[in-house]
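Apart from one protein chain that is not included, each protein chain of the complex appears where it belongs.
Per-chain residue numbering starts at 1, and chain names A, B and C are given in the order in which the chains are listed.
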Amino acid sequence: MDVFVYGERRSLPADFHEFLTVSDTAIVSIDLHQGHLADTPDCPCPAPRAREVVEGVNRFHAAARALGIPIIHIKSVVRSDGSDDVNGIKSAWRYVFPLYVGPIPNSDQHAIEGSRWTQFVTEVADEDKVVQTKKRLSAFYPTDLDFLLRNMGVKRLVLNGCMTDCCILCTAFDASNRNYRVITVRDLVAGTNDELESAALKIMSLNTGLVMDSQDLIESWRVRRQRRSA
Amino acid sequence: MDVFVYGERRSLPADFHEFLTVSDTAIVSIDLHQGHLADTPDCPCPAPRAREVVEGVNRFHAAARALGIPIIHIKSVVRSDGSDDVNGIKSAWRYVFPLYVGPIPNSDQHAIEGSRWTQFVTEVADEDKVVQTKKRLSAFYPTDLDFLLRNMGVKRLVLNGCMTDCCILCTAFDASNRNYRVITVRDLVAGTNDELESAALKIMSLNTGLVMDSQDLIESWRVRRQRRSA
Amino acid sequence: MDVFVYGERRSLPADFHEFLTVSDTAIVSIDLHQGHLADTPDCPCPAPRAREVVEGVNRFHAAARALGIPIIHIKSVVRSDGSDDVNGIKSAWRYVFPLYVGPIPNSDQHAIEGSRWTQFVTEVADEDKVVQTKKRLSAFYPTDLDFLLRNMGVKRLVLNGCMTDCCILCTAFDASNRNYRVITVRDLVAGTNDELESAALKIMSLNTGLVMDSQDLIESWRVRRQRRSA
Partner (left out) sequence: MDVFVYGERRSLPADFHEFLTVSDTAIVSIDLHQGHLADTPDCPCPAPRAREVVEGVNRFHAAARALGIPIIHIKSVVRSDGSDDVNGIKSAWRYVFPLYVGPIPNSDQHAIEGSRWTQFVTEVADEDKVVQTKKRLSAFYPTDLDFLLRNMGVKRLVLNGCMTDCCILCTAFDASNRNYRVITVRDLVAGTNDELESAALKIMSLNTGLVMDSQDLIESWRVRRQRRSA
């Protein structure tokens, strides 16, 4: 089976069962909501490249559900009075991202509780789970994700969503620090641009776990399931 | 004053006082110990490029001490019975980093409590502080750093050390998620290689805070101090 | 001004400004919702003694709002699929509390997301804040309360609600461990019974901070505010 090591497609040696075993695996899909994906001028925190992974993520999630793998959708939600962001201590990206891209109109509306910017663009099935107190770059802090994963007995996390070089990368760090085995799905994440997306995937391939394509991962899971049933 | 935005040296606009104010600032120096820096074949987790920042870090710390800015040295230490790494749940890098660089001889000795691999190469002054329960990539988890910073009333962190694309980057994410204002010192961090070091600095310049050179930062602090005394 | 030390009403010495200063204080009101307070046979986790503090809590909150002190209402909410309690790792109280009180009918419905059991009985004003991912005994874990408090710049917490000898006591421990100055409002908390309520207040008076009556606290705040305005 193939993985990407420092951007190069290679065959994975044996002894990676801890990452690839199907049981106790969960998928964590990060921030595929209108606040990043809306194709309108008032999108508060645009991640246009991530619109291209939505269809693939939906297919991947459908295949995972068929294998009994739970899916956890994460979304950023901040209190509508701004107390935990713009009217409290502002997120760092609000200071520095505009130095690169210029002013971000409507960014104050990003992730506002109750607004349409917190609606998922991807399909959320009844049996899926939602974590909705992400407020900064990580899916782990300050949320109940780690608590939920413990309760579910999860040991392996598979990450998709946006953006590869901030929330995905930060979550991959947090997950591996907490001893979860992490796989980042190369074709189902999207970054700020090609350069940082590629670099973030290289960093994850050296430090946080495996980087794989969705087809390879689904195929690997199916083979393992069949082998067990045989 | 100049900062680096996406790798480009640029003049910083006003309104970054939250990052640059001298009071309530602390320096966090990460993993500049023998386990990464020893120039011997048995160095358990070699980061040879980081040897080149040691002298600069020492000078920077001396200048900071003269300004009354506290310095916190972080080191990785794991229990000598291996219970929190090689004999427990192994760090992810132990699986995937060798896919890129090949086998790392002696890596099992990395950060072993009581070994010489946990000795700092940089100068540690009597008034400096040490955090010594780093066990994965972050200086925050599972350590008492956040607790210490609260007790000290710190609001601003300045990061140096190694490696730019893993422990520095991960710590910058964790710090900014916890609402600390973060400055990464461009010339006092060292990464796996030029490509990932440069990419990690770009990522930090967009998401976690400012990226600056040490001379510029020291100069900025001196000006602010003098202005206040005037 | 009077406090309760080990159950005895006494005059507080000076030097407790850190606890009593009005600025950077927030009120944390714990679990005053239908799941504990409903006076019906299907109440999933009855805390009938707490019904008696509701009116006083409402009055206290109104007085606090008039002084500009923010109010944070905490409620227990678990996912409706039971993944983070009854169908995951069950809360410890589900095992041991019935050894004392016998079976608790309908307890599986406790705190179910979207159910009426998560509705507050106390008044929640528009400007109040809500934390709604409490899942065990503490208001801090696994919630975003600490993150919210940091953003608000809060240093002092005033606790009311139920139950004195579990969620209030546990939250007082967590808050003081995190260096918040804690006041527990003696007449606005309710415990399992007189014995444990009294004991929990004694424990808090020795370890986590001050124990005071609501009238004394409001009066102290008013005096401090007037003194400052004078």
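Convention: a residue touches a chain if its C-beta (ideal position, glycine included) is under 8 Å from a C-beta of that chain, and two chains touch if they have at least 3 such contacts.
Bear in mind that the values here come from a model prediction, so they are computed numbers and not experimental data.
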Shown chains touched by the chain that is not drawn here: A, B, C
Selected residue (touches chain absent from view) among B:T133, B:N160 or B:S176: B:T133
Candidate in contact with the missing chain, chosen from C:V53, C:V121 or C:L169: C:L169
Touch criterion as defined above, residue of C:A64, C:A200 or C:L217 at the omitted chain: C:A200
Positions on chain A contacted by the hidden chain, ascending: 147, 150-151, 178-179
For chain C, the residues touching the chain missing from this view: 3, 5-6, 10, 13, 16, 18-19, 89, 91-93, 95-97, 99-100, 136-138, 141-142, 165-166, 169-170, 173-174, 176-179, 181-182, 192, 195-196, 199-200, 202-203, 205-210
Residue ranges of chain B at the interface with the undisplayed chain: 79, 81, 83-85, 88-89, 127, 129, 133, 135, 141-144, 146-148, 150-153
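Methods note: only the chains that are shown with their structure count from here on.
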Chain whose Cα centroid lies nearest the overall Cα centroid: A
Relative orientation of copies chain A and chain B, as a Cα rotation angle in degrees, nearest 5: 180
Centre-to-centre distance between chain C and chain B (centres being mean Cα positions), rounded to whole Å: 39
Rounded Å distance between chain A and chain B, as computed from the means of their C-alpha atoms: 26
Interchain centroid distance [CA atoms averaged], chain A/chain C, Å: 35
Multi-partner residues of chain A (each touching 2 or more other chains): 89, 141-142
